[in-house]
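Heads up, one of the protein chains got dropped from this complex, but the rest are sitting where they should.
Let's look at subunit A:
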């Protein structure tokens, strides 16, 4: 869906300002003033004085039917090279042209036409998407008084619309009422900010009565509000309704592109339509990115332009001299009749006009077909990426997708990967794995880290049998995880067995806390009869699932109560209990805890609390510390296994105690002023004391499939991985451990802010920490030592300031892994920019949510994770994969191949055009610089289009230096890309030199052989056509043989293109020669009659071909023998089938290739193995 992309300027914390019962302080002070001029007449869109606001039609297309041609043409000729070719095409219509006009115009028309067709197709797709969106249906109040269906595009400002459950809002609406009495509705803003949790919106009290279709017949009102703007989290306006004025704040605004959830229907008035809506105002076009290789190609083009200019200058100078001194005596040219162009009297004018001719004649130096070939090749490469079955996710049915084909080769040069965490590395799914209740640990399922370590050990032959059985048992169990969010395994608690435990009462309490202390909403799944939960965080969801599975099913929430069905009771019959919610003290990152105060069925008031262990432990009563010691020990164990932990506690309250406190609390709540928050905080703090510790939970933040292995491979390929996450530091470090970015023995450099008020002081402190870190790294003697840098968002804000950022970057690049936590989307983009500009290396950003859009657009390559619901990241990305693990194949296989293919292809292109173009220049010296081409126009036309284009394209599409399996086995080969071994100036100039040499060899061999002597036994001498054709034959052969030498992978396709191109030349000669001489001129019957019977023709072809390829062949033979590159060695191993003969060596080398890495799964598993062995040794 082509929706707007959210600018990366959101701060996550702002989203929480949607919190339920908070009113915005911004009144309508400036309404009606500048910037606040919008007036909406509700329910009377046809009112005459209604300003004509924009319609609700959205269009994300670049062009329309009429503007396509001029605009697209402008885009095309914006490119310097195309402009040059356009100039040539125009000049070809004048007598200055050395060629016929068709040979100049046809290729240009082809190139431009193809690019425009591509543009047009892309725009057409956008148009179809827009049309789909515009033609969606919604219920709109009509004049007859009922609600009728209308398409989105017909929705006007002021319309009253009714949106039903799970529908998107067609425009920005003012919420009037919902099916709930209190006018609450829930929306999902996935498309706006990537958040999956629901947000509540609340209608104004005044409009609550408008909750039925009939009530709208007489509904009138006037909304005065701000003008369209992109700020998602503010809204200023008021509603005049029934003579009163009510202030509207963001809580009443339903934004386009968000979705109604958990609410049957809502009524709303349309305020902003179409491009005026906030989400559309936010949309930015993704910046067009160009790959490094292409940017460098521009420089080569400039070099060639200079060469072109120089030889054109030489030509025109020579021409002017010839015109001045020789022309008067060349009676056979009738100089006395010469026009200006050849007039000996005006050599300067002749010279200048000849410049135009020369620029066109030598235009072959600048390969016009290069652009079109690259375009075609990249599209084909992208098709292969899309088609790759090994990047196809069977679970979701989504293949990898190259959304732009511009950056294929850039994939092969990535140096740093910046990754989002949630949804990218992790599934954003929490599995309830273990718990500790009343000092007893429950839960036997292993975490992923434990499992991987066990498997690795099983593969190790030296391991004892004991370990193996351990592994086997663990393996079996790991396979069943039927319930989402629940991976708990313990017979002591499951199936009601907890009733038999001695601590049954505590266990029940534990489950009650899980089932009651939350803000989630239950949803009945009609098919399974089970309840699923819409929770604010996935942790909470997993708790509810766990409670359900243990027999405490939360099934209903009303405004005042929570209902829980207890499945296993002493009596054996399920009971439903109601808990009246008295207060909810919400979770904030500062409080790190959440509390509900409820009255249970018996009238007992309970305070149930869950929170970070450190916070809870401080608030325990003396008695409450009964299980403290055991629980602490278990929490440490869980932490080591990479699990997220929370402690649970409760407190019984007396009625009087509660009433007293509640009065305080209500007072604080209704107070107005700056200290309201502090007062609320204090009140909550008063109550959350003297708790009794019940137990602790451990949930696993489930990693996506294959993430640790993928990170491992990427590390082996020499890539650096930075994790940028909005999570808090502890979670981020946990995940760092889980996905092997961190491991024991790694030195962690944590940079945090001191909390001081003075900005300067803070900065100095941070600078000191950075310097210390750098010092530490410098002093490290152990070459295997690895460092990890962990920094939080606030500190990062300072570290990213201009005076400090380079130092920070210096530290960061020294560290093996970098984790930035609590970063805002904007900071993600800033970090990306810093890395990109600071190191000058290629960066790749990968993420899944709207909060990653900035980072994805900023990085050299943006990769979006598709498959989750939100499409923002994917829409902004250049490539999309459905799983993080596919990144490995995308980079190490496709990236590596595409980089080499494009690099070799461009080099070869320049080689071939230099080899060809310069022969034209040499020939000039023999024609008095007159601009006569040695080749027939048709040969020149076909040269780039048919005779040499297909082999180089097959190189660009199909070449593989090593097979995909080898790429994956030896990720180190990937380093050739980031080190840019195949497109450095040394290599480019080498190829150009080769082209120069080839042109010299071909030209002079032909000139000397066909100079004046008869070339046939019948005594005929060579004329221009014979020389041109022979020279051209030599060129076709040499260039095609050269590319055969360049390739290392021949399927039938390569054979067909290379040898087919050569055959095509002869076939063309036959056909062209058979045409009437009116068309073919001197080339009439040239092959059949003149050339084919002449042995000298074939001999010259052979000689020139071999002489041209000989130097290159000697070069590659020497290079392979004495300066082999990585892929050479591997090719040889494969060629000699050494891998088959010597399996042991092959395995050893593969494992050797890994040892260098400091981070990654392998390193982590090694550490774990050491730990387990140590334990086993102790036992023995």
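Criterion: a residue touches a chain if its C-beta (ideal position, glycine included) is under 8 Å from a C-beta of that chain, and two chains touch if they have at least 3 such contacts; residues count from 1.
Definition applied: contacts and distances are computed from a predicted model.
Q: Of the candidate names "ALA-interacting subunit", "Phosphatidylinositol glycan anchor biosynthesis class T", "GPI mannosyltransferase 1" or "PITH domain-containing protein 1", which one corresponds to the UniProt protein name of the undepicted chain?
A: Per the UniProt record, that chain is "ALA-interacting subunit".
Q: Which residue, A:136, A:289 or A:1120, contacts the hidden chain when the whole complex is considered?
A: A:1120
Q: Mind pulling the subunit A residues that touch the left-out chain?
A: 98, 326, 329-334, 337-338, 342, 384, 387-390, 718, 926-928, 930-932, 934, 958, 960, 963-964, 970, 972-973, 975, 979, 1005, 1007-1028, 1048-1053, 1076-1078, 1081-1082, 1084-1085, 1089-1090, 1094-1096, 1099-1100, 1103, 1106-1107, 1110, 1113-1114, 1116-1117, 1120-1122, 1124, 1126, 1129-1136, 1138, 1145, 1149, 1152-1153, 1155-1156
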